[in-house]
Structures are given as C-alpha cells and as structure tokens.
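For this view, one protein chain was removed and the others were kept in their places.
Right, chain A next:
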Amino acid sequence: MSEPNSPDSLRAGAESNEQFLSPDGSISTSEDSREQDLPDGEVIEVDVDLASVNPDLADAGTVAEIVAADREIRAEVGAPLLEMKSVTMQFGGLTALDDVSFTINRGEILGLIGPNGAGKTTAFNAMTGVYRPSSGSVEFDGRALGSIKRNEITRRGIARTFQNIRLFSDMTALENVVVGTDARHRTSVPGAILRLPRHRREEKDAIDRGMALLEFVGIGSRATHQARNLPYGDQRRLEIARALATEPKLLCLDEPAAGFNPAEKEQLQDLIRKIRDDGFTVLLIEHDMRLVMGVTDRIVVLEFGRKIAEGLPQEIAQNPAVIAAYLGVPDDATA
C-alpha cells in the first residue's frame, strides 16, 4: 500500500503535481513522467477490471455462486412464494385493483401484463408495501404483509426496480449496490464509530458481494463510475444489481425494458433468465410482448383492475379476452 513508486499513486496530471507539491515536491517527482498522457479530469470514470481486484470474479460460475439466492428457494421450487388474495385497491372513487388474486411460485418468472392503466403498477406497489390494500391481503413466504414498514418488506425478501430509474445518482455504481447489501447488515452507529469486528466483516462482505453483483449483471467494469454518468442501459442493470443485493427471494422488475432497443431487450432476456437460474423468483411487469412471451414461465393479465387471464405464454397469446384487451374488439362483435 505504501510503495511510493506504484503507478496508482497518481491520477492527476503532471502539472498538478508541481502545483500541489510545491511545499514538498520531493515526494512524487519520480512518477511525474508516467502521468502525462492522462487527460484532465474524468480520470475516475475509467473502466476497471474487477478480476484484478478480486481474482475470484474472473470465473462466471464463482460470480453466480456469490450472487446466488438461498439454497432453500431452490429446494422448494414450485411452492407458492407470494399470494395475492382478493386484493382491492381504491383511491377515492377509483378502483385500481378489483378483487385480484394470483400466486407467484418459487423459482418461476411470472409476467404481469395488461394495457396502460390496467393496474399493473398498483398491483406491484401493493406487493412491495408502497400501498396498503383497501381489502384483501398479500401473503409472502407464508406470512401476511400487514402494516409493516417498507424497509422491513425488503428484509423479508421482496426487492424491486423502478420504472423510472431511481438510483442514488451521486454515488458510484458499487456504492449503490452496497446500499442494497446494507439491508442485510446490522452495524449501526456505535459499531461504525468504533469499527467493531462485525462492522469490518460486513463492510468487506458488502464490497465483495457488490463487485460480484456488478459482474453478474455485466457492468463490473463500471464499478467506480458515478451512477448518473452511466449509460441508460447500464443504469437499468445497476438497478437490478442493487435490488439483488438485498438478497431477495422475489425480485420485481417494473418495465425493465422501457427505452431499450431490440438488441438490449435480447440481453435483458438473457439476464432475467440468468437471475432465475441463480435461484431467484422473478416478477416481470412489462409492456413489450415479445420480451414477456420470450422469457416468462407464466403470465397474469390485468385489464381495468381485474384479472382477465392467467396461464402459460402460449395460452395467453391465444386467449380471446387478452387479444380483445390489447387490440380492441371489432365493431361488428360488439353490436
């Protein structure tokens, strides 16, 4: 850490050395020459090879292993994880969800689709504790999600991403993910001030897991970039990594493909499958039919706050009610 000649000891340009070293210029004159090709500024926004920090991350299998969800989930594939039981949501006179029931099973990718205003996001918010149902209940992992706090819901094992990206934009990508891992940590103020062993262990774990998560979603090289400076697609991936960092049993993706081009959607499909194969359960809310049909195991369709269909993707694609909801009903049929 203290080799005075290591190349890492300077990122700033050579002229800045002179500028700031005038009181004790002797310290780092030796490496001035190496710095000259560096552009001014922007120097932190460089891609970094995480495998050089932690060699374990060079192997995709090890990365998936670090990221993986609890074994218990794999053991119970197919058992219900989340159950919506006759959930009704009313906002004043508006009924956004009307007696909606469905289950999400462990280890599956469930698609929740419907035309604009169908109540997808409301259902999503009811599940993640943003709204409390007017009637009915949501049961997660065998227990009702009653009136517990939102951060407690995350600790129970539901994580989400946001339709309009909501990263902590002043933080680096890695720091964003580490905030997610913090959900599982218990250090509080005294532990942090005194740097107690648990704090040190949790901090190191958080960084290791954070780097693995970034590698897992494919943006490991951007670890030190500020979130706001990331390209759009990487921001979406970072949101997924941050949600996975909370070690969820259920990962809810709210229109993750919004604004993506076909190639990016293709990559997203692969990523979602990879997440499922790693032991997570995924709920996908999406407009893009091709993505939904291509990646989900089962689909629930909402329209005007009601569930109009549920089934395998092929069934849904054939379902007349769904086709009517999306394409409208021909005039002669209504007459």
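Simple rule for what comes next: contacts are C-beta pairs under 8 Å (C-beta built on N, C-alpha and C of every residue); 3 or more make two chains touch, one makes a residue touch a chain; residues count from 1.
As a convention for this text, contacts and distances are computed from a predicted model.
Asker: Going by UniProt, what is the name of the one chain that was not included in the view, given "Zn-ribbon domain-containing OB-fold protein", "Branched-chain amino acid transport system permease protein", "AAA family ATPase" or "Sulfate adenylyltransferase subunit 2"?
Answerer: The UniProt record for the chain left out of view names it "Branched-chain amino acid transport system permease protein".
Asker: Return the single residue from A:L97, A:I113, A:L145 or A:I207 that touches the missing chain.
Answerer: A:I207
Asker: For a quick check of understanding: of A:V46, A:A60 or A:A321, which residue touches the chain that isn't displayed?
Answerer: A:V46
Asker: Among the options A:T62, A:Q90, A:S137 or A:Q163, which residue touches the chain absent from this view?
Answerer: Touching the chain that is not displayed is residue A:Q163.
Asker: Quick one: say which of A:T88, A:T103, A:S137 or A:S221 touches the chain that got left out.
Answerer: A:S221
Asker: List the chain A residues touching the unshown chain?
Answerer: 1-4, 6-13, 16-17, 19-21, 23-24, 27-28, 34-35, 37-50, 52-54, 128, 130, 149-151, 154-155, 159-160, 162-171, 174-175, 178-180, 182-185, 187-189, 191-195, 199-200, 202-204, 206-207, 211, 221, 223-224, 226, 228-232, 235-236, 242-243, 246, 255, 258-259
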